[in-house]
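Take this structure, written in C-alpha cells, and hold onto it; I'll ask about it next.
Of the protein chains in this complex, one is absent; all others appear in place.
As written, the chains take the letters A and B, and residue 1 is the first residue of each chain.
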Amino acid sequence: MKAALGYAAVAFGAGAAVVGITALLAGLQLRDAFLLRFGRRCVYAVLIAAIAAAGVMEWALISHDFSLRYVAENNASGTPLLYTITGLWAALEGSILLWSVILGGYLTFVAFKFRKRDQDPLVAVAIITGLVVALFFSALMLGPANPFRELSTVPFDGRGPNPLLQNHVLMAFHPPILYLGYVGFTVPFMFGIAALVTGRFGEGWLSDTRRATLVAWGFLTVGIILGAWWSYEVLGWGGFWAWDPVENASLLPWLTATAFIHSVIVQERRGMLRVWNLSLVIATFCLTILGTFLTRSGVIDSVHAFTQSDIGPWLLTFFGVVAATGIGLIAWRGDKLRAPGRIDSAVSRESAFLMNNLLFAALAFVVLLGTVFPLIAEALRGSRLSVGEPYFDRMATPIGLALLFLMAAAPALPWRATSGEVVRNRLLIPAWIGGLTMLAAVILGARGLAEILAYGLGAFATAGIVRQFVLGIRGRRRALGESRAVALGRATRSNPRLYGGLVVHFGVVLIAVVLAASSAYGANRDVTLTKGQSATVSGYTVTYLGSHTARSDQKITYSADIKVAKGDRVLGTYAPAISTYPNSTEGIGTPSVHTGLLDDVYLTLVSSPNAQREITLGVRINAVIVWLWIGGAFMALGTILALAPRLRRRPKSIPSDDLAPVPVPDREPDSPEPDAREEVPV
Amino acid sequence: MIRRWGPWIALGLVVVVALAVVLWPNGSQSPAARAHELETEFKCPECEGLSVADSQAPTSRAIRADIKRRIKAGQSDAEIRQAYVDTYGESILLTPQDSGVSLLVWILPIVVLAMGATGIVFVLRRNREQPHLHATEADERLVHREQGDG
Partner (left out) sequence: MKHPARIAALAVALVVVVFGVVLALNVGTDPQEDAQQSHLVGKAAPAFDLPNLAGGRLTLADVAGKSAIVNFWNSWCTPCRQEEPALQEFYAAHKDDPDFVMIGIVRQDETGDVKAYVKENGIQWKVALDPGSVAALDFGTRGQPETYAISPSGVVAAAKYGPMSSKELELFLAAARQTA
C-alpha cells in the first residue's frame, strides 16, 4: 500500500510539472493571464507531491516496512531511530527523493516571490525551466531509480544501512545541507536561461536571484566542510580531503559558483561580463548534474561506495541536453549581450575580478580534468592510470596561492582606474605584515615554499581585512561621533555585503593556513602495546589502559581505552574502536580524536588483541586541524551577514557651530550607489 | 623616487631573504622523508583511491615496509617506482607519469590558463583607447598644499 501511495505521489508530481509547463507555454503563446498564473501555481503541487512521497518513505522506514526494497536494503529492525530517519538519503533512490523535495522548495520560493510578476515572460520561462528540471527528477524516480519498488518475498529483517552511514550524527546534516547547496543553483540557472530566451539581459535577473545564489553557495560551502569533517572524524584515515572523485564532484560547482559571486559584482557595477556570468551560471548547474553522474554511475573509483545503477545514462543525457541548450542559447544570443562598459585599466577592481575568475575557472578545469582523466587515458591507450592527490596538490597549490594574493590586494583596488600611488599607499602596511610573517615563519623553522607563501599571503589578506574594518569604523566616528562598538555595528549593517564578504575571506585565510601547515607538520606511527604499556609520539604519550566489547542490536563494538597525556598533563581517555555489523564481514574502524588548538591526537585501532594480548594503535598527530572547522564557521557567519538586509542610513545633523569643512563620510568602495566616491586616501 | 619605492624595495628584500632560506638546497632527503614521499605516490591496491601513506589496509602496510626495505637496500626512487609499476601496472602510481598520454594531464591546464590569460590581456589592450590622465608632480604638490599637509 505504501509503495502504491509513494509511487502515486511521484507520478502526481510529474503530472503537475507537465501541466504547469504546458499551461505556462500556452499562456506565453496566447498571452493569457489566467494560464500564466495557473502554471505558476502548479509549482506548489509539485512541492506537495514531493513532500508526500518523502513522507511515505519516512513512514515506511520508521515502521520498518521491509516489503519495500529500499527499506530492506537501507534499514534493519535494530537500526536506531536517527539512522532510520536519515535512511531517506542513505542510498541512490532516496537521495533523488530528497533532491526532489529540496527542488520543490526552491521552486516554491521562486513562485511565491514572483507571484506579483507572473505575467512577466522572464518569470514564466524561468518557472518552465525549473519545472523541466523537476520533471526530469520525477522521471528518474518513475523509471530507473524507483524508491518504491516492492520485493516479491518480504525478508524477515532488513540489511541495514551501510555501516559507515550509521555511526556518526553528521549523517543527519551533511547530505541535506550539501543538497540544499547543489539544488539551490537551479534558481540562478532558471533565470539565466529565461534571460537568454526572452532577450532580457538587463540586471533584473541578477538581483532577483542574488540572494538565492548566495544562500545556495553558503549551503554548499558548509556542506563541503562538513564532508571534510566527516572524512576526518568518521572514516579513520586521518585526513580530511583526498581529491576523491565524489569530493571533486561537490567542489566543481562550488568553484564556478564562487567565480560567479565575484563577477556578478562587476556586472552590477559596470554592466560588464554578462555573457560570462550567464555561462558561469549554466556551467554551475551543469556541473551539479555532471557531479551527480560521476558520483552515482560508478564510472570512477571512489571511497564513497555507491552502488551502481542504471541511472548513469539518464544523467549523462540530461547533462548533454542542458549543456547543449545553454551553449546553444549563448551562441545564438551571446553577441548581442556585449556590454558598453570597458575595462579602463589593468590595475582596477574589474581586472582583479577578471583574474579571480580566470583562476577559479582554471582550477575547476584542473579538478575536472584530473577526475575524468583515468577514463580519457583508457579510451586513448587501453590501460587505466590513476590521478590522485599528488597531481591535484601540485596543480592546485599555485592557483590557490595566486587567489590568496588577489584576495589580499583586490579590496584595495578602486573601480575603473587609479594611480599607482593610491594602491601602493593602501597596500603598504598589509604587505609589510605579510612579508614579516613570512620571515618569522622561516625563522621559526618553516621550510616549505608553498607553506611560507601561504602564511605571508594569509597575513597580508588578514591585515587588509582588518584595515577595511578600521576604516569603516573610523569614518563613522569622524562623521557621526559614534562609539567604536556602535560604529562597527552600524557600518556592518549599512554595507552587509562588503563586511560579510570580508568575514568569509577571513575564513578562507584560516583554511588556507591550515592546508599549508597540516601537510608540513605532524607525525604518524603505529605502536603495538600491551595493557599498561605506553608509547610517545611527538611529545604525546599514549597508554593502553584496557579494552571492552559492547553489543547492541545494531552492532558489536570493540574499543580500547587509551590515556593521552602531554608531558605531565593528562589530556583525557579516548576510545578508538572497531565495530562489526551483522551484515558486513569487514570491521569498521572508528577513530577517537583529542582536539586541541594546536594539535589533534588522532587514534585508530588497527587491530584488536592478538595472541599476546597486544593491540596495534595508529597514532597520528595532526597540526592545527581545528582551525579548518573554525574557518568554515567564519565562512558561514560571513555568508549570513552578507545576506542581511541593508540598514538605511538615517541622516544625522552636524552641529552648526562647527566651522571646519564637513568631513567626507567614509564610503566604502563597494557600496552600490552609482555616485559612490572612492575612499579618502589614508 | 626613493620615497615612493623605498618601503617596497625593503619589503622585497625581506621576502627574497625568506625565500632564499627556504629554497636553499640542503642536501638529499633523509630516508624517512624519501619513504614518506614514495608512500604518497603509490595507490593502495585494495582500497578505493587512498594512498599507501594514508591507508591502514594490510597491503598498504606491507608496501610501506617494503619501501623502507628497498631504500635501505640502496634502490633509487625511480627504481622503486619502476618495480611497482612492473608488478601492479601503471595505475598504482597516483601521479601520472610525464610521458605519453599522461603528459596531457599536466599540459592541458597550463594551456587553458595561458589561453585565458591571453584573452584577458587582449581585452585590456583593446580598451586602451582612452588617454589616461596622470597627475603630474606639480598637480600633486598643489593638492597637498591645499589639503594643508606639511
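A few remarks follow.
We take it that a residue touches a chain if its C-beta (ideal position, glycine included) is under 8 Å from a C-beta of that chain, and two chains touch if they have at least 3 such contacts.
The structure presented is a predicted model; accordingly, all values stated were derived computationally and were not measured.
Considering the full assembly, A:Gly312 is the residue among A:Gly312, A:Gly489 or A:Gly596 that touches the omitted chain. Here the missing chain is touched by one residue of A:Met1, A:Ala379 or A:Leu444, and it is A:Ala379. For chain B, the residues in touch with the chain missing from this view are 45-46, 48, 57-59, 62-63, 65-66, 86-89, 91. Within the complete assembly, residues 275, 279, 293, 297-301, 308, 312-313, 316, 319-320, 323-324, 327-328, 330-331, 334-335, 337-338, 368, 372, 374-376, 378-379, 384, 585, 610-611 of chain A touch the chain that is not shown.
Methods note: only the chains that are shown with their structure count from here on.
One inter-chain figure worth recording: chain A and chain B are separated by 25 Å, centre to centre, where each centre is the mean of the chain's CA atoms. For chain A in complex with chain B, the residues that touch the partner chain are 236-239, 242, 244-245, 301-303, 305, 342-346, 351, 354-355, 358, 361-362, 365-366, 369-370, 373-374, 376-377, 380-381, 383-391, 394-395, 417, 419, 421, 424, 428, 431-432, 435-436, 438-439, 441-442, 446-449, 452, 456, 524, 526, 589, 604, 606, 618. Residues 4, 7-8, 11, 14-15, 17-19, 21-23, 40-41, 43, 47-51, 53-56, 61, 89-97, 100-102, 104-105, 108-109, 112-113, 116-117, 120, 123-124, 127, 130, 132, 134-135 of chain B are the ones touching chain A in the complex.
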